[in-house]
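What follows is a short report on a single structure.
Removed: one protein chain of the complex. Kept in place: all other protein chains.
Up next, chain A:
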Amino acid sequence: MSKRKSKENCLTHGECISQAQRMLRERFCHQKIPGKPFGVESQHKHLLELLKRTAVHGESNSVLIVGPRGAGKTMLLNCVLNELLEVKHVQENVLQVQLNGLLQTDDRIALKEITRQLHLENVVGDKVFGSFAENLAFLLEALKKGDRSSSRPVLFILDEFDLFAHHKNQTLLYNLFDVSQSAQTPVAVIGLTCRLDVLELLEKRVKSRFSHRQIHLLSSFRFKQYLEIFKMQLSLPEDFTDRRFAEEWNQNIKSLYEDRSVEDVLQKHFCSSKDFRSLHMLLMLALSRVTVSHPAIKPTDLLEVSRLCTMDSKANILHGLSVLELCLIIAMKHLNDIYDGEPFNFQMVHNEFQKFIQRKSHSVHNFEKPVVIKAFEHLHQLELIKPMEGPSVRTQKEYQLVKLLLDNSQIMDALQKYPQCPTDVKQWAASAFG
């Protein structure tokens, strides 16, 4: 009786699973910001204080957040901004401009975007009018008119900051930093970049105007913390609709966390990269294996997923090749060995292949040359070989110099796994000379 009642209260099992999956996927895809960033408390505090001063005191600042990819730079910034905007009078006062070096590839586009995001007067609808020069002057004028005490502070967030440094003359950066160093509208210029040498990119006068505050996010955590993160990321929150499901789920995650094999998998992952994104990718794959019939993540899932993640892409391609193509690869391998990595052309490969055919004519069918060329071209399309010259150089196909993009070890591994590989071919591959 009680069981039935509880069932009525709760969602069905399938619904629970799909809801949990949605929630966790949101988390893994960075759509939802975690409440508090992990392991970067001091940086968080530094940035928060800095932005607060801009927002509250109208002090202009500039700062760079530097860290390797996936270290949580954007997450940190978003956390800080969230926290900052919770304060009511800050939210009312602060203007934000978000730019990305990959989108705003030059200053003209960046200026238009800034003008648009600031809702300045030369914006009609979503269009920004005026020439580049006009826009620049207009924006500078706008910023210049403001002063510390009365204007709204503007937060300029420059994602992929290093790309802005490649803009002509670094005009945008110069002007933003210049505003931040002069008594104009208070601005905070926040740059996000993964390049440690970003300051060397700045021109000397731009550099001089930059305040040289850098917040380094270098993911200095240990494996233990990594495990914690793993657990935290997979756990469902307390306020999940179906509490019982959540409890079960979390219990399962806890057992995973304590599992030896899971730890090994994670250890390997941790060794290869501390990047949160790669962890998220792993978890995402594991999560997608969860179905109604398979309602929880098992250690085997993680093992399987980890194998998928660390699979060698080229070895996979090799498994799909025909025997002829494989033979050509082996011929190339021998050429590489003979000529010590020097480039070769189709004719050389063909000769090598012919030699093999003549020795072991019974094992492999003697293909016509056009067929061999076709196979060679297919390898080219798969990017297992790469021509030395660009496509503009017109040489006869047979004599075009190419290089093999496979390591010997990869070839040997692939041959081991290749289904029904003729033994002669295997032997040929293993032999020292063609």
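As a working rule, contacts are C-beta pairs under 8 Å (C-beta built on N, C-alpha and C of every residue); 3 or more make two chains touch, one makes a residue touch a chain; residues count from 1.
Heads up, the rule we're going with is that contacts and distances are computed from a predicted model.
J.: Of the candidate names "Origin recognition complex subunit 1", "Membrane magnesium transporter", "Interferon alpha/beta receptor 1" or "phenylalanine--tRNA ligase", which one corresponds to the UniProt protein name of the undepicted chain?
T.: "Origin recognition complex subunit 1"
J.: In the complete assembly, which of A:Leu218, A:Ile338, A:Val371 or A:Val393 touches the absent chain?
T.: A:Leu218
J.: Give the residue, chosen from A:Leu103, A:Leu196 or A:Val371, that touches the chain omitted from the document.
T.: Per the contact definition at the top, the residue touching the missing chain is A:Leu196.
J.: Of the residues A:Leu103, A:Ala183, A:Ile338 or A:Val371, I need the one that contacts the missing chain.
T.: Of these options, the touching residue for the absent chain is A:Ala183.
J.: Of A:Phe38, A:Phe270 or A:Phe376, which residue touches the hidden chain?
T.: Answering carefully, the residue with contact to the hidden chain is A:Phe270.
J.: Applying the definition given at the start, please give the residues of chain A touching the unseen chain.
T.: The list for chain A reads 45-46, 49, 56-60, 66-69, 89, 92-93, 95, 107-108, 118, 120-122, 124, 129-134, 136-146, 148-154, 169, 171, 174-175, 178, 180-185, 194-197, 204-205, 207-209, 211-214, 216, 218-220, 268, 270-275, 310-315, 383, 386, 403, 405-407, 409-410.
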